[in-house]
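My structure is below; once you've seen it, I'll send some questions.
Apart from one protein chain that is not included, each protein chain of the complex appears where it belongs.
This part shows subunit A:
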Amino acid sequence: MFKKEFSPGAKSKVKSSAQRALRTKLLETFPKLEPYIDEILPKKEQLDVLKIPDRVSLYVLGTTPLFYQHMDDPLIPHLQLVHRYPWCFPRVRIDRGGVRFVLSGATLMVPGLTSPGGRLPGDDDAGEEYGNDGKEYEEGRVVVVDAEGKENACMVGVLKMATGEMKEKKKGVAIENGHYVGDGLWKLELR
């Protein structure tokens, strides 16, 4: 989505009522964020919204980007936020071979997740981090994508296929148009 670099449009303040609504929506999407919500979205701080191309709005607190949203689609966390609170988001992992494709903006394909280096919930080797208590993620879920052998996440995006289906088919598109480290949104300078 942000493969090219772009310059932000108008910046405007978010109404406090909208800010509250955002907060509840955020907690709905990512319940694990609850203990940190005051750190991420302090009640008293003024939140700004930046218009960026393709009808995406980016929510910004001061100079730290928090979330972006395409029209009324689910809120997607900016990777800088993900890096600070990685354990709060649903996560999957891709194998090492896929990393370079992801970082050059390709769609994430299923084999990267189902191969031995990848992790999906319900795998035997998923562990606590990726296990999600054995529950599968459904289609349309916002997930953070980690990379094998790396500490920080490399991508966030919306699942195009439920994880259960992925394990059956083992091919196809997993995440399209995500936000990855080094893309235009990542390089966006906020002043």
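Assume a contact is a pair of C-beta atoms (placed from the backbone, for glycine too) under 8 Å apart; a residue touches a chain by one contact, two chains touch by 3 or more; residues count from 1.
One rule holds in what follows: contacts and distances are computed from a predicted model.
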item: The complex's invisible chain, by UniProt name, from "Trafficking protein particle complex subunit", "Translation machinery-associated protein 22", "Beta-adaptin-like protein" or "DNA-directed DNA polymerase"; value: "Translation machinery-associated protein 22"
item: Touching residue (missing chain; options A:Ile52, A:Val99, A:Val144 or A:Met166); value: A:Val99
item: Residues of subunit A (touch criterion as defined above) contacting the omitted chain; value: 7, 35-36, 39, 80, 83-87, 96-97, 99-100, 103-104, 117, 148-152, 154, 181-182, 186-187
